[in-house]
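Below: one structure in C-alpha cells.
Removed from the display is one protein chain of the complex; every other protein chain stays in position.
Note that the chains are named A and B in the order they appear, and that numbering of residues resets to 1 at the start of each chain.
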Amino acid sequence: MSDGPTFVGDTPTRTAPVADIRGLRVGYRTPRGPLWAVDGIDLQIAPGESVGLVGESGCGKSSLGRGLVQLLPPGAGVRGSVELDGEELVGASASALRRKRGDDIALVFQEPMTRLDPLMKVSSHFIETIRAHRPGVSKDEAHHMARTALAQMGIPPTRVDDYPHEFSGGMRQRIMIALAIVLQPKLIVADEPTTALDVIVESQILDILDRLRRDESVGLVLITHNLGIVAETCDRVAVMYAGRIVEVGPVEEIFRDPKHPYTRGLLASTISLETTELHTIEGYPPDLIDPPPGCRFNPRCPDRMPHCTQIDPVLTPVAATGAHQAGFAPGAHQAGFAPGAHQAACLLYPGADGSRPAESAERAEGDSL
Amino acid sequence: MTEPSPISGTGTAATTRTPLIEVRDLATHFPVRGSLFGRGSSAAVRAVDGVSFDVYPGEVFGLVGESGSGKTTLGRSLLKLVEPTGGSVRYKGRDLVPLSERDMRPLRRELAFVFQDPNASLNPAMTIGQGVGHPLRIHGLVSSRSEARTAVAEMLERVGLHPGESFLDKYPEDVSGGQKQRLVIARALITRPTFVVADEPVAALDMSVRAKVLELMLELKRELDLTYVFITHDLATARFLCDRIGILYLGRFAEWGDTERLFDDPQHPYTRALLDAIPLPDPDRRGRDKSLPRGEIPDALQPPLGCRFHPRCPVAFADCGWEGRDLVDALEERWTDVDEDTFERELGMVGNLGDAVVGDDVVRFPSAAPSELAAWLRAEGERLPTSVFSAVEDVETGSDGVTVRFRPGPEPDEQQVAGRRVACHLHGVTVRPDGTHVGDPAAAASAEAPGSQR
Partner (left out) sequence: MPSQLRVRLEHAARPFRQASRTAKVLVAVGLLITLVFTLAAFVGPEFHEYDGIQYRVEQEDGSYEQLPRLAPPSSEHLLGTTRDRYDVFARILDGGRLALAVVLFSTLIAMLIGVPLGLLSGYRGGKLDRALVTVMDALYVFPPLLLAIIVAFLLQAYLAQGVPSAAAAVGVVYIPQYFRVVRNHTLSVKQEPYVEAARSLGAKQHTIISRYVAFNVIQSVPVIFTLNAADAVLTLASLGFLGLGVQPPTPEWGYDISQAVIDITSGVWWTALWPGLAIVTLVTALTLVGEGLNDVINPLLRARGMSGAKLDDDAVSTAGGAARDGEGTLAPTADGDHGDDAPGGGP
C-alpha cells in the first residue's frame, strides 16, 4: 500500500494540487510541419505525491518534463497551462521562472554534469543556490545547510569542498538531488535520473527517492522508461504514448490490472527475472507530425475495434479494485480532475468517447507554431 | 603446448563436448603513462585481470557486469579488437592471442562481433547494400556485385526486413533504431560465422522492441548453428537468454556457471547484490530488504587489495583484504551520520584526511594528538561502518602521528561451490603466502586431492 497521500473516497473539497497541468501541448517546428511532442496533457500532482511518467522513445515524456519547468529550446511552442502552487508558468517572465526554479520547483537531470559547474566547489553550488533564493542567509549558515543536505545523501562532510569531477557518477547524482532538496521545494522533476548509472548505484539512488516519496512535503515527478523504477518509487503512474497520457492511476492498480492495451503490452514486454517468454508490441510508434486518425495506438492494438480509427479517446475512470470514480469536485474540469482515480484513454471503457470541447477550440487557434 | 583442461564450471566431471573457445588467464592491461603511481611494478588500468572460462558449441555464455567491470574490454579481447596483454584465447584449439592482425583477418570470417549502438555501428557513407555486403567482398565470398546484392537481400529478409531488396539502396539514417540493429546483426552473420560476441545488442532499444531482436538472435542461433558470448549489464535479459553466465567485477569473475543455479542460489555477495538491486515492476515487492553494497565500482587503476569487492561487500570480514584506504572511507562514512560537534572533534583528532599517508597495509594519520587518536581508534574501531577494524594488527603512535597496520588478506581463488565457481573467502579455502589458511584447513586438504577440483 502506498504511503503517500491517497484520494480514495476523498470528499470534493481537498488540498489544492501543487502542480496543475491542463491542456499542455509542446511542439517543435520541422520542415514537414509542426510536431506536437506533447499533445494535450491534463495532470494534477498533489503535495507530497510521487508521480511516475513512463513511456518509450518518442512518447513525449522528456518534453513534458521540460515543458513543466519551461526549459525548452527556442523555437519550441507551448500551449495550455501549468500552474505551480497557483502561479501560472506558461508565459511567465524569465525572472519569475528563475525565482520559482530552485525554490519551488527543482530539477534533476540524467547527466548531473549539465548542472554542476566544474569550476565551482560543490559547497559553492549550494551556497549560491541558497543565497539566491534566501538572501538573508549567511555564508556560514548556507555552508551548514549544504553539509546537512549532503550528509543525508551519504556525502561525507570532509568532501563538501571538493570539485564535481572528483566525485563518481553516482555521487554526483546524489549531489544533484541534495541540491534539489536543499531549499525544500514543493516539486522535484527528475528526468531519467538513473539511466546513466549502474544498477547497484541506481538502487541506492532509488532508495533515496523512495525516502523522498515517504516525506510528504516534497512532490516528485519521475520521468523514466523503466517500469521497475516506477514500481519502486512512485505513488501514481501516468503512461504516455504518442504525446498523450493513455493511462494513469495508483501504481498498485496499474501494475496489477492494467487497462489500456498499450500498458498491458508494455508490462508484458518488460523482461524481468521471472520472464519465461518474450512479448513485444507489433508495429512502430506513430509519426507525430501526422498522427493516425482516432486512437493513436490503434494501428498496433491487439484489441482494436472498428470505431477506434474514428474517435480519439479521452481519459475515463475505469473500475478498479476498491477505488471507484473518486474525487470529482463539482464544477471542475472533467478530464482529469479525479487525480487519484485509475483512468485509461481507451474505447473499451465507457466514457472514453467523451468529446473534448475545450481542446478542439485550443487546437484550432494553437495549431500553427 | 599442453592442452588446457576444460573447466565447465558446472562440476560435471567429464564433459562430452570439446569447447569451441577456451580462455585461460586472459588479461588486458592498458598502460598509463605519467606519474600516477600504481600497485606493483607498473601503472596500468587492469581492465581484464585474469579470466578463464570455456564456451561450448551452441551455447550462449553471458558476461554480466556493471560499467567498469571490464566486460566490454573482455568481449573485445576475445576477438582481438583490443590486444590482450596476457593469457590465451583458443578458438578450435588455436590460440588467437599471438596472431598478427594479418593472420587474424581471414579468421574474422568465422568470428563476428555485434556492436552496442545501432546508430553508430553502421558506416553512414555506405548504402545498406554496400555496408552489409562488405564482409562478403572482404573474404571473397562473392564474385560479382549482383551476387552480393542477392546475398544481402536474402540476409535482410532473414533478419526480418521485408522486402530485403528495398533496403539495399537506402542509407542507415533512413531506417529506425531497431531496424539498424537488425542490420548490424545481418552484417555480422552474413559470412556464416561460428562464434559471435554480442556487446549489449539490445541495451539501446526500447523494451517493446528488445524482445523482437532477442528472438531474432535466438532464431538465428538455431538456424545457423551459432555460439554466442552475450555481454550485458541486465541480469534479467541474461537469465532469459544465457545457458551459463559469468559475473565480472573489476576484471575478474566473482562467480560463473550454470545460469539457473546461479540465479536460484547466488553464492557471491556481489551476485546477490546485483539480483537484489534490480528494480522490479511489482509494487508489492517495494521496500524489500536489499543488501545493497556501499559505494561504487572503484578505479581499475588501483583495484582494492585482496578481494576486489571487499570495500563494498555487506558481509566482508577480517580476511578479505582490508587496507589503509578502507579506514579512511570508513571514517568518512561515519561522519555522514554523526552530528556536527562530534564530527569536528573527531576530525580534529584525526587531522586533515587529505594529508594521511596511505600505503598497502598501513595508513598514517598526521594527528596532532596521537595518543588520543590511538585510544579512540582502539575503542571505537569495531564500531566503524565496515569491518575494516577486524583486520587491524596494530595501532602505533609516533611523533608524526598514528600508524595503523593491517593484516594482509589474499585475493580469493576460484572455488567450486554448489555447481559453479566462486571467488569469495566465504567459501572454500585460500592459502595465504605465509602458509596459513583462510577458511577451513580440513576442507583445504580435501580440496587439494586430485580430481575434486571440477
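We take it that a residue touches a chain if its C-beta (ideal position, glycine included) is under 8 Å from a C-beta of that chain, and two chains touch if they have at least 3 such contacts.
The shown structure was predicted, so the numbers you read here are calculated from the model rather than taken from an experiment.
Student: Of the residues listed, B:79, B:148 or B:404, which one is in contact with the missing chain?
Tutor: Checking the options B:79, B:148 or B:404, the one contacting the hidden chain is B:79.
Student: Taking the entire complex into account, which one of B:109, B:261, B:294 or B:405 touches the absent chain?
Tutor: For the chain that is not drawn, the touching residue is B:109.
Student: Which residue from A:58, A:80, A:170 or A:265 sits in contact with the chain not drawn here?
Tutor: A:58
Student: What is the set of chain B residues that contact the non-displayed chain in the whole complex?
Tutor: 67, 72, 79, 81, 104-109, 111-113, 115-127, 134-135, 138-139, 145, 169, 171, 173, 175-180, 184, 187-188, 200, 203-206, 208-209, 232-233
Simple rule for what comes next: only the chains that are shown with their structure count from here on.
Student: Give, as an integer number of Å, the spacing between the C-alpha centres of chain B and chain A.
Tutor: From the centre of chain A to the centre of chain B is 34 Å.
Student: Could you pull out which chain A residues touch chain B in their complex?
Tutor: These residues of chain A touch chain B: 56-57, 144, 147, 150-151, 154-159, 168-171, 198-204, 206-207, 210, 225-232, 251-252, 255-256, 265-267, 269-273, 275-276, 278-281, 284.
Student: Report the residues of chain B in contact with chain A in the complex, numbered from low to high.
Tutor: Residues 66-68, 176-177, 206-212, 214-215, 233-237, 239-240, 263, 273-287, 290, 292-293, 296-297, 332-333, 335-337, 340, 343, 347, 353 of chain B touch chain A in their complex.
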